[in-house]
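Please read through the structure below; I'll follow up with questions.
Note that one protein chain is taken out, while the other chains of the complex remain in position.
And now, chain A:
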Amino acid sequence: MVGAAEEAQLNRLESQVDNGGGGVWEYLCLVRKLKARRSEKVLKHGLSILNDPKSRSRLGGDEWTLYEQVAIAAMDCQWLDVAKDCIATLSKKFTGSLRVGRLEAMLLEAKGAWADAEKAYARLLEDNPLDQAMHKRKVAMAKAQGNISAAVDFLNKYLEIFMADHDAWRELAEIYVSLQMYKQAAFCYEELILSQPTVPLYHLAYAEVLYTMGGLENLQAAKKYYASTINLTGGKNTRALYGVCLVRYPGYFTHGFSPS
């Protein structure tokens, strides 16, 4: 979840780096911190550091984090040879590491070798049953293969164990919305609001789902949550402001495009 200010900072750094103004490492660190998905840029600029022995040695211990970041970016852009090289370098340095094992399984995923990837993850999970990232890779694989119901299943089982994982609740809510299972999506947002009541994003998302479900009670509840979003964001959130107007006259202005 990237806020507007952080995104602006990220974009600024990105254009600075693109135009040769330096700050590459700062950019890559920010991308990592915000978990933003800018794989093409990360790949391009990350490789420029890794391929230059001087810049690489200047990184010291961070060199390995960069290898990991570039490997993942390479897999996202389908530059599988680059990914393989990065992972091989990491594997030589950290033999038998769980983190490297995960990257190797991700490479199998990127190649589309689903069965092999599943076996690899199963093996790794046997030794490390509480590794959150590995469980989430299973969800990602199911989603990537188009098996949405399996993804939902895995995610629900994951949340029974790791119920404080907010990103997972959000992901589940978004999947439910894409399946038009609005009641279930609403439940996820309720969990998020209960555990983090001062995060406006959850209030807003909940309001939007309620509005979509329609019906008098839901619309009144939506109005309350749009209002609380406005409260929490000091009136700066456009969607919430529009939302409060829309709930007054649902469908009135759109010549009958009423929420169903």
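Simple rule for what comes next: a contact is a pair of C-beta atoms (placed from the backbone, for glycine too) under 8 Å apart; a residue touches a chain by one contact, two chains touch by 3 or more; residues count from 1.
Convention: contacts and distances are computed from a predicted model.
The unshown chain of the complex is recorded in UniProt as "ER membrane protein complex subunit 8/9", chosen from "Cell separation during budding", "ER membrane protein complex subunit 8/9", "Large ribosomal subunit protein bL17m" or "MIP18 family-like domain-containing protein". Touch with the chain omitted from the figure is made, among A:177, A:192 or A:221, by A:177.
Across the entire complex, the residue among A:104, A:171 or A:208 in touch with the chain not shown is A:208. Residue positions on chain A in contact with the hidden chain: 4, 37, 144, 146, 174, 177-180, 182, 208-209, 211-212, 238-239, 242-243, 246, 250-251, 253-257, 259-260, in rising order.
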